[in-house]
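Please find one structure pasted underneath; my questions will follow.
Apart from one protein chain that is not included, each protein chain of the complex appears where it belongs.
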Amino acid sequence: MTTPFSITRRVEFGDTDMAGIMHFSNFFRFMEVAETDFLRARGLSVSWIEDGVKWGFPRVSVTCDYQKPAKFSDVLTIAVRLEKLGKKSVGYRFDFTNQRGEPIAVGRMTSVYCRGTNSDQIESLEIPARVREILEGQL
Amino acid sequence: MTTPFSITRRVEFGDTDMAGIMHFSNFFRFMEVAETDFLRARGLSVSWIEDGVKWGFPRVSVTCDYQKPAKFSDVLTIAVRLEKLGKKSVGYRFDFTNQRGEPIAVGRMTSVYCRGTNSDQIESLEIPARVREILEGQL
Amino acid sequence: MTTPFSITRRVEFGDTDMAGIMHFSNFFRFMEVAETDFLRARGLSVSWIEDGVKWGFPRVSVTCDYQKPAKFSDVLTIAVRLEKLGKKSVGYRFDFTNQRGEPIAVGRMTSVYCRGTNSDQIESLEIPARVREILEGQL
Partner (left out) sequence: MTTPFSITRRVEFGDTDMAGIMHFSNFFRFMEVAETDFLRARGLSVSWIEDGVKWGFPRVSVTCDYQKPAKFSDVLTIAVRLEKLGKKSVGYRFDFTNQRGEPIAVGRMTSVYCRGTNSDQIESLEIPARVREILEGQL
């Protein structure tokens, strides 16, 4: 088993709420940064335009379990693991730990490969071979 | 079965992302508004200070399944249902529909009754009888 | 002088920061809601697509002076006044007061009428007569 891809990100003042801890919704913003960096490091993206068409990986399902509060100035490490690779979808797991190595939260995200349609809708598609190949190496 | 408590909230420009739809993390901000209003309508709150001690219902677990994008100016109805009432925890379900009645997303949230400690930590507690009584009527 | 257009909006838990007050950046989100509602009430918008082209009023300059903190659950009234109407630009003033009538903040925003170009840039344009006519009535 390989060491998972990970990023670090500091909890900023504006990420906190009046309870003095990172607002629970901001964990999803941190997951998105980790997902984006994970894809970028592999030459992929979460959203792009090609031939005038919008492509991307919108999320269809997300979860987060909170174990310990994250506080202002904490530096969180977010490890990204590819857990599932379906025909059209990608499933990630995100493990948050703080600078003392304490587990903070575990998040999951399922994204589906999609393109924008002419009628301003989105439709899901099979992940193309080129993208699949890159992701398969991460399972 | 009673009609669930619900709120409406418009998708603002700043709630969208470059994909032209409400950013997935903002559904949790909308759930929080619905939860807060649900509690407020019953004389309760998600966070308060009493005798110098912080009390509240921090979240320990949240999920969201996205069915259809929410767009700028959409007016979402968020129906709140109390699904579970544990010794220390409360479980909500949130159903998002848009102004055309289309289902947009389903979210869930488990919050735990907590108080702040002297050492700046939080500890979970049994939900007091007064609060439990109010919530039981909503199951 | 006419009564200015105004909206009310509650300070939500997620709008606060660890200082226990509304995070200063969120005043701009509230101003945007007031601006959008002001335009919507006049049949206009801050962003739209027409004939495949993106049109809108991106901001070129904003300010906010904070007089008193806004707290969780406060219901803010935001009065919108059109202060300036240039060839290409619109200048708003926003007065924030809380539920006790106390002044909270004064914001200003200058937006410029723009369209997206083929090369994914934006260019400013003279405000068309139809839009100008509507706005002039508000000065």
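Residue numbering begins at 1 within each chain, and the chains themselves are lettered A, B and C in the order written.
Basically, a contact is a pair of C-beta atoms (placed from the backbone, for glycine too) under 8 Å apart; a residue touches a chain by one contact, two chains touch by 3 or more.
Remember, predicted model here, so these are calculated numbers, not experimental data.
Considering the whole complex, the residue from A:36, A:63 or A:77 that touches the absent chain is A:36. Where chain A meets the missing chain, the touching residues are 12-14, 29, 32-33, 36, 40, 45-47, 72-73.
Interface with the hidden chain, as seen from chain C, comprises residues 18-21, 24-26, 28-29, 32, 47, 54, 56, 58-66, 69, 120, 122. What chain B contributes to its contact with the hidden chain is residues 13-14, 16-21, 23, 25, 72.
By our rule, only the chains that are shown with their structure count from here on.
Relative to chain C, the chain whose mean Cα position lies farthest away is A.
At the interface between chain A and chain C, two copies of one sequence, more than half of the residue numbers in use appear on both sides, so the contact is built from largely the same positions.
Centre-to-centre separation of chain A and chain B, using mean CA positions: 23 Å.
For chain C, residues touching at least two other chains, in rising order: 13-14, 72.
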